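See structure below.
Omission of a single protein chain aside, the complex is shown with its protein chains in their original locations.
For clarity, chains are labelled A and B in written order, and residue numbers in each chain start from 1.
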Amino acid sequence: MPNLIEMNRIKKSFAGVAALQSANLNVTPGEVHAIIGQNGAGKSTLIKILTGVYRKDDGEVKINGNVAVISTPREAQDAGIATIYQELSLVPLRSVTENVMMGYEPRTRLGLINWTAAHKRTQEILTRFGIDIDVRAQLGSYSTAIQQLVAIARAVSMNAQLVIMDEATSSLDDQEIEILFGVVRELKKEGVAVLYISHFLDELYQICDRVTIMRDGQTVAQHVISETTKLGLISEMLGRDPEEIKAAGMTGLGGNSKAPGEVLLQAKSIETGRGLKDVSVAIRKGEIVGLGGLLGSGRTEAARALFGLDTLRSGSIARGGGKSAFKTPAEAIAEGVGFLTEDRKREGIIPHMSVRENMTLALLPQLKKMGHVDRKRETELVEGFIKSLGIKTAGMEQPIRELSGGNQQKVLLARWLALEPDILILDEPTRGVDVGAKLEIQSIIREYVDKGLGILLISSEFEELVEGADRIVVLQDGYSVSELQNPGVTEESLIAAIAHHHERTA
Amino acid sequence: MLDTSAFDLRRYIQGNTHNLGVWITLFALIIFGLLRYENFGGTYNVSSFLNYNAMFIVISVGMCFVIMAGGIDLSVGSVAAFTSVIAAYLSPYGIQVALPGAVLAGIAFGALNGFFIVVMRIPPFIATLATMLGAKGGALVISGAQTISIDWSSNFTKLGLELAFGVLPWTIVITAFVVVLFWIILEKTSLGRTVLAIGGGEDASAMMGLNVRRAKMFVYVLSGGCAGMAGVFLASGFGAGQPLEGIGWELTAIASVVVGGTLLTGGMGSITATVAGALLLGLVFNILNFENGRGVISLSAYWQMIIRGAFLFFVIVFQSRVANSGKRGTH
């Protein structure tokens, strides 16, 4: 079959640093093609060259066999390439119709926008995907999944030949993913090709036909997906021997499970205005408690409530020793609770500030000495953590934004460890971190747990939860529905517990 | 055929809850004025009120576009002062030369703003601040820091005095035309929707393939053109080009836009409510004048500033409450 898209020997560098060294990609019409690779392998750079966001330094792009020059997103759209980005590229403040039709609105004879026709056409397209919503309402009033489907609807409405989905499922729950996959299959039937980028390998086996693997700015292999194994893909992504990986195990959290210690924090039937209905969980000394559940089940919301970010509507949170809960993060921190948030960029780092300043941010009140910051103690502390956590940095004065994702995460972890907390809440601690750093972070966490730290672990990776947590509290729609005890939990049993329909008393 | 969707009541109310307040307050003030002051609803007061406020309405709707696109234009007052001088110099050639000439001068300043912001990527706040200083300096230079009298023998004087179609002064008719035109651009054209999209998310708009640079350039040019028009009204209203006028106009315009419920962060807004906001702020003075005229109280002109500020304060507090409660609802 002739190729719809052909990218040959693409080269691109940013400020002298090569991001792509010789990348190739070919996509045939009507296929679902996956691109996988670690962070920094060059996936998004390659996509952004195809969609006109970046310009290539060298190489050629062919569409339907003809050399194409695409220098703006608009040109890519006109060439039949539509992109659904990880961070939604829609405008939540505007209506659904506007988001689908923007730039291609139907006109009246006077050349003005024909809103009646626009609403009607939008409704029709969405109905094809089985979505029935008020297209005149603000897009932002709908869930992320709906918004994502609206983005796809936009692509379809423009008669795209290729739809690119960049981490499209990362914020969807299982049901929503199913709807999305339904849409992907529908697109395929209509002869539209889909380029699919995802960290979740399991998904690829469900919907993809072929896979291209990238590493260090190069495309290292291309396979028909049914001829591959998960281990094989991982070994090619990492450039390591499959046997070696197998022996090491997939995560580094797994450790001993000893008798649980005293209760440090106990939440009973807590409810907040953010979709948390009735959750009970206890965190004990020297133990990792996992929070299992799908996105939207209330995991992050539970963490926010425990950290004093959201006020309780009902229920209680008590510290060990009967002290009451915290009303603000500042109180929580003063009481020895830390919260490593999920969104490193938006809720974690202060980009302009140095590694040192970022690390001691939460500790500042304790570093106060006669009205100013005790620089000597601060420096010693930071030096210690850079060494013990193996943070790769040019020095503690380097701005944190210049560090890699994994090293930024280590600095943020140190921000909390420096407080010598009793309890640390970790929300997706290894997301978007490359495999090497991931293992290191996991073993650091385990080390501290062995010393008595109590951890509440939130992770979308079942593997990490199953192998890492001593207990897993399963959440569903804002309710805690069951608890699994390690050893003995398997991925299958966790999935079963998450998927199982639990009766609730309303 | 009528476009029925434009008159969908549910949609209208849904989309306008945040600016209902300005309409209610405006009508309440008008009723208050009608009941309390004898000549409040008289032709003279209405006509002179609208005539005087026309320039503020025009710069406010221009500002509304800029703000909806997520920007700000601090240069409008100085630009209006500059173009009032241009209009006065051009007045001997008649309104058919003076009006387009002054508007073009305004557009030139708008294009300069657009160049700074779109091409040089300078934040709008700073770019238009610089243009504000530049236009102010320019107005003083070309006028020699003197007011420039208009040519009273030319037809330029008709602008504020002669009634168009025997009903209302030309100034008001032109303003109404501008408002309707802008409403159509915003609601019915791709360009208008692009402006809103940019304010709602510039990166997302670019990703959608919208021509962000063109639309941004457009709003600043539009705002500059509006300031140019306001300069013409200023010259005709005062009978002279006023190089020293226009101080604080940009803030009056921003206040009108904010009072009209337009989000200062962009992405949402309304032309009609902005006009209502401008009328509302103007009405506060009008009523104050009537109140002083009754002789019961006597508030100096300086009180107007305080009342204006207090007014802005209440609107902002009200809006932030609405916005904050709305936020709680959606999460």
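Going forward, contacts are C-beta pairs under 8 Å (C-beta built on N, C-alpha and C of every residue); 3 or more make two chains touch, one makes a residue touch a chain.
By definition in this document, contacts and distances are computed from a predicted model.
Novice: Going by UniProt, what is the name of the one chain that was not included in the view, given "Multisubunit potassium/proton antiporter, PhaF subunit (TC 2.A.63.1.1)", "Monosaccharide-transporting ATPase", "NAD(P)H-nitrite reductase" or "Response regulator receiver domain-containing protein"?
Specialist: The chain we cannot see is, by its UniProt record, "Monosaccharide-transporting ATPase".
Novice: Sort by label and list the shown chains the missing chain touches.
Specialist: A, B
Novice: In the whole complex, not just what's shown, which of B:Leu26, B:Ile86 or B:Ala127 touches the removed chain?
Specialist: Considering all chains, including the one not shown, the answer is B:Ala127.
Novice: With respect to the chain omitted from the figure, which of B:Leu26, B:Ile72, B:Ala88 or B:Ala240 is a touching residue?
Specialist: B:Ile72
Novice: Would you mind spotting which of A:Val53, A:Ile333 or A:Val473 touches the chain that isn't drawn?
Specialist: Candidates A:Val53, A:Ile333 or A:Val473; residue touching the omitted chain: A:Ile333.
Novice: Spell out, residue by residue, where the missing chain touches subunit A.
Specialist: Residues in contact with the chain left out: 16, 307, 309, 328-330, 332-334, 339, 341, 346-353, 357, 361-362, 364-365, 367-368, 371-373, 375, 394-395, 397-398, 415.
Novice: Give me the subunit B residues in contact with the hidden chain, please.
Specialist: These residues touch the chain not displayed: 72, 116, 120-123, 125-127, 129-134, 136-141, 145, 248, 251, 254-255, 258, 264-265, 300, 302-310, 312-313, 316-317, 320, 323-324.
Quick note on the criterion: only the chains that are shown with their structure count from here on.
Novice: Would you mind pulling out the distance in Å between where the CA atoms of subunit A average out and where those of subunit B do?
Specialist: 44
Novice: Which residues of subunit B touch subunit A in the complex?
Specialist: Of all residues in subunit B, those touching subunit A are 3-6, 8, 11, 14, 184, 187-190, 193-194, 196-197, 199-201, 203-211, 263, 267-268, 328, 330-331.
Novice: If you look only at subunit A, which of its residues touch subunit B in the complex?
Specialist: 53, 72-74, 76-78, 83, 85, 88-94, 98, 102-103, 105, 108, 111-116, 119, 136-137, 140-141, 154, 273-274
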